[in-house]
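A single protein chain has been removed from this complex, and every other one stays in its place.
When the chains are written out, they are named A, B and C in that same order, and each has its own residue count from 1.
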Amino acid sequence: MTKKRPFAIVAGAGPGLGQALTRKLSQEGYNVLGITRSKPSSSISDTILFAQVDLADTQAVKEVLTPCLTRYGTPEILIHNPASLVIKPFLETSAEDFTRAWKSMMLSAVNTCQAVLPQMLEAGRGNIIISGATASLRGGKNFAAFASAKFALRGLAQSLAREYQQQGIHVVHAILDGIIDTDTSRSLHKLSSDRMMKPDDIAQIYWQLIQQPRSTWTHEIDLRPQQENF
Amino acid sequence: MTKKRPFAIVAGAGPGLGQALTRKLSQEGYNVLGITRSKPSSSISDTILFAQVDLADTQAVKEVLTPCLTRYGTPEILIHNPASLVIKPFLETSAEDFTRAWKSMMLSAVNTCQAVLPQMLEAGRGNIIISGATASLRGGKNFAAFASAKFALRGLAQSLAREYQQQGIHVVHAILDGIIDTDTSRSLHKLSSDRMMKPDDIAQIYWQLIQQPRSTWTHEIDLRPQQENF
Amino acid sequence: MTKKRPFAIVAGAGPGLGQALTRKLSQEGYNVLGITRSKPSSSISDTILFAQVDLADTQAVKEVLTPCLTRYGTPEILIHNPASLVIKPFLETSAEDFTRAWKSMMLSAVNTCQAVLPQMLEAGRGNIIISGATASLRGGKNFAAFASAKFALRGLAQSLAREYQQQGIHVVHAILDGIIDTDTSRSLHKLSSDRMMKPDDIAQIYWQLIQQPRSTWTHEIDLRPQQENF
Partner (left out) sequence: MTKKRPFAIVAGAGPGLGQALTRKLSQEGYNVLGITRSKPSSSISDTILFAQVDLADTQAVKEVLTPCLTRYGTPEILIHNPASLVIKPFLETSAEDFTRAWKSMMLSAVNTCQAVLPQMLEAGRGNIIISGATASLRGGKNFAAFASAKFALRGLAQSLAREYQQQGIHVVHAILDGIIDTDTSRSLHKLSSDRMMKPDDIAQIYWQLIQQPRSTWTHEIDLRPQQENF
């Protein structure tokens, strides 16, 4: 990765939306660091770097990000993307399930935001996009662990927006109200592919949010397939 | 206006946002019909036509729109934009004030949507963007007439989205949470212009909403200046 | 009606919830004025007076209420209750349907609140309860007229609360998220009666809201049958 390109981080860069985002930002001229739990088989491009870190591990996040920030500069963009779906009757959802859901979606956001915000604030600019879900707005049967973690993330996103927007940090909470079209979701859901959200379409919209002029910043946006009931 | 261009309608095309929208759509290749209460002094371009109609007058709206639809074809876009701010203590706000606010913001939306939807449905596609405000989500002291009309409009937008989205009509409710930068608002509010929303920036974002692919449609989005508290 | 009892008004006092409310308030020691569109066959009690007025007619409301206020004193309670359900495809809902829905639910609230608030404010106390519905929070297919009117009413309720709460006026928006058990609804909906809301149960809860001490005022509450999905 050449140092002359601006720098972006995608936390939760697995197959599907994560990789579509890293690809899009790379095409738009960024050096992109994609953080995943499982090591991707190969590097996709010389402007995309993948790191395998447990985002819930505060210390590990710091250790991976600090040298990257030194090397690639102040990140202009942080996208927070990890979602670990838990669907279980409440009484079968253990305290560990709740903890894991919260750590993987919420604590991971805290860790990555805290790693990049000091530099962003010094620069007086930066974009943070946090991916929400249907369950960010509505709890439901069998969704106690997932919904409570996604609600938490929305509370965090609002707090960050209200704390840092006037210092130049644009914080967006994007509610993905539908199934994302990936190999995994195609095998899980017997849903026609035109009822799913295309990762590249989401990436395009995230890119537009990042480009918004300072006179018109969005904090919350919902996205869903045309065929989705809501 | 040549018949070969696609057709768009801006209801509420006065100075400020309305004219920025007509201009933007014209630049993007549309024939644009702008509807205003007060006659604009001159035509701005040969792809923009202005009509002076009271949008709350169901019959008048039909009479103006029907020949336009015949002439320019099925509209791809309808943007509903009129906002008549009423700020008064509740006990000084007359039944007429309430009626006027509701008619100018809500009934005008009913009239224009009903005029274009049959053709849009037949075409299986169309975009309707309805402009909301801070008061769409929150009633407030001295805002009873304005907030209740804007709440009504949000209820309409949700109903239209849930009724027609699956038939190809994209309905967006855009919450403009800030003062729009116009000559009028500059003289009214002693607000630095960089705390206001630029009409051209809003127009650009509306244009992006219209372009959203069917896998990722937004129903509600908020927009505010970076310096705005919320 | 003896003048020594406190005074309450139920706007929308037809069979079902309206009459349960008048009965409850009468039992709790109030003189109650019930306002309906259609004349009730007989007076039920000597502490309940019914008046037949079109609540959307500002002048008529004043003409009926002014002598009552003179005679029975400052009302402690105003309950706004009229709901005229409209369920129709948007394109079959006429401008008149929209106007009628808005007038019967929203303008009627403006008229009655404006008739009682000056006296309530002078007394430094008063309770206004406005009945909402599922559609107060969510627009839906075939609900454009009803939802937009109920949204408007919620915007009004919030505005009144924020304008007058600190002057001693308690404004509540009660969301009735279910079918009310009446003769009409039993014949309309093939719903087991234990899935409906009992008018007397709602009346009891409204009474508790009226009794709330000043340290703990509710602005919004939802109510639904145990068996209701939500």
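The rule is short, and it goes like this: a contact is a pair of C-beta atoms (placed from the backbone, for glycine too) under 8 Å apart; a residue touches a chain by one contact, two chains touch by 3 or more.
Model, not experiment: these values are computed from the prediction.
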Displayed chains contacting the withheld chain: A, C
Listed residues A:Ala51, A:Leu160 or A:Ile175, member touching the removed chain: A:Leu160
Touch criterion as defined above, residue of C:His80, C:Lys150 or C:His170 at the omitted chain: C:His170
Residue of A:Ala135, A:Ile175, A:Ile205 or A:Leu223 touching the missing chain in the full complex: A:Ala135
Which of A:Ala149, A:Met196 or A:Leu223 contacts the chain that the document leaves out: A:Ala149
Positions on subunit A contacted by the hidden chain, ascending: 58, 89-91, 93, 95, 98-99, 102, 106-107, 110-111, 113-114, 117-118, 135, 138-144, 147-164
Touching residues (missing chain, whole complex) on subunit C: 161-162, 165-166, 168, 170, 181, 194, 196-198, 201-202, 204-205, 208, 212-227, 229-230
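The criterion applied here is as follows: only the chains that are shown with their structure count from here on.
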Self-contact between copies subunit B and subunit C, residue sets same or different by half: same
Nearest-to-centre chain - CA centroid comparison: B
Whole-Å gap separating subunit B and subunit C, where each centre is the average of the chain's CA atoms: 32
Centre distance in Å when subunit A and subunit C are each reduced to the mean of their C-alpha atoms: 45
Multi-partner residues of subunit B (at least 2 other chains): 161-162
